[in-house]
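Notes follow once the structure below has been shown.
What follows is chain A.
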Amino acid sequence: MKPVIEVENLVKKFGNFVANDSLTFSVFPGEIFGFLGANGAGKTTTIKILCGLSSPTSGKVSVAGFDVYRQSEQIKRNIGYMSQKFSLYEDLSINENFQFYGGIYGLSRKEIRERTKTLLSRLDFLKAQNEVLRNIPQGWKQKLAFSVAVMHQPKVVFLDEPTGGVDPITRRQFWELIYEQAHNGTTIFVTTHYMDEAEYCGRVSIMVDGRIEALDSPKVLKNQFAVNSMNEVFVKLARATK
Partner candidate 1 sequence: MKGFVIKEFLHIFRDFRTLLILFGMPIAQVLLFGFAITNEINHASIAVFDKARDSKSLELQQKLTASGYFDINMQLDNTKAIEKAFRSGKVKEVVVIPPQFGKTLDLGQQTTIQLINDASDPNTANLISSYTSAILRDFAADANPQSTLLPVATETTMLYNPELKGVFMFVPGTITVLLMLVSAMMTSISIAREKEMGTMEVLLISPLKPYQIILGKVLPYVVFSFVNASVILLMAYTIFEMPVNGSLMLLLAETLLFILMALAMGLFISTVSNSQQTAMLLSMFALMLPTILLSGFVFPVENMPLALQWLSHIMPSKWFIIIVKSIMLKGLGIAYIWQETLIILAMAVIFILLSIKKFEVRLNLK
Partner candidate 2 sequence: MRTVIFILQKEFRQVFRDKLMLPIIFIVPVVQLLILSYTATFEIKNTRIVIVDLDHSQRSRELVFHFESSSFFKIVSRQQNYQLASEWLKNGDADQVIVIGADFEKAIEANQSAKILLVTDAINGSAASLMNAYAQQVIQGFNKNILTEKMPFTTNKGTLSAEPLFWYNPKLNYVTYMVPGILVLLVTIIGFFLSGMNIVKEKEMGTIEQINVTPIKKWQFITGKLLPFWLIALFELVFGLGIAKLVFDIPFLGSFPLLMGVAAVYLLVILAMGLLVSTLSDTMQQSMFISWFFLVIFILMSGLFTPIESMPAWAQWFNKINPIAYFITINRMIMLKGSDFFDFSELFYALSGYAVVMLLLAVNRYKKVKA
């Protein structure tokens, strides 16, 4: 199968600081790819490059078959993005947010109506569709932001710390949403620092100080480091590089 994200020797420097140090990895269609690392390890930098928000210093990067240097606008048509900072409009209603983002992605008004209905009923949130976002609890907002990010049926969805500041039950529900989406063939690229969430991923990469130090399925990694949880894998790796 042809990978949907291909990264080869990606380097990103800010002045003398190397945020991403020759990263190489591939992500395949329908995969849930966990992109782990401590705060400041360089995760957000990578995700911004993959989304076309920032350009790399060097290296080969393609997303959904398009090159990030030359075809970043085509990439944007084929991806969805949800950032750690909550990014729906607080002063608009749920419906209005869906309408706006759907409109930007070029969906017709009919498509917007239908998909909003489908996505909201999946969340069992149809009755609240005219509520202004400001009045909605944080956990719900994040589920809504995810729904908006997949509204135009992208090939890949990038989730940057999607479950930050959310209670365990909502996190659980959020991951169910992710599974469902992946089941429908969407590739999920997710960063998180909750190591229990790493267990839900098909494959994970662990980044330390701008470098990828490990990349495989959680099961293989746990065996490799002879431990019982991803948390321990992470701690061992972090110590090893110090």
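Here, contacts are C-beta pairs under 8 Å (C-beta built on N, C-alpha and C of every residue); 3 or more make two chains touch, one makes a residue touch a chain; residues count from 1.
Selection criteria: all candidates are chains of the complex that A comes from, given by their letters.
Remember, it's a predicted structure, so these values are computed and weren't measured experimentally.
Enquirer: With chain A shown on its own, which candidate in 1 or 2 touches it within the complex?
Expert: 2
Enquirer: In their complex, what parts of chain A are in touch with candidate 2?
Expert: Where chain A meets candidate 2, its residues are 48, 51-55, 72-74, 76-77, 79-83, 85-92, 96, 99-106, 132, 158.
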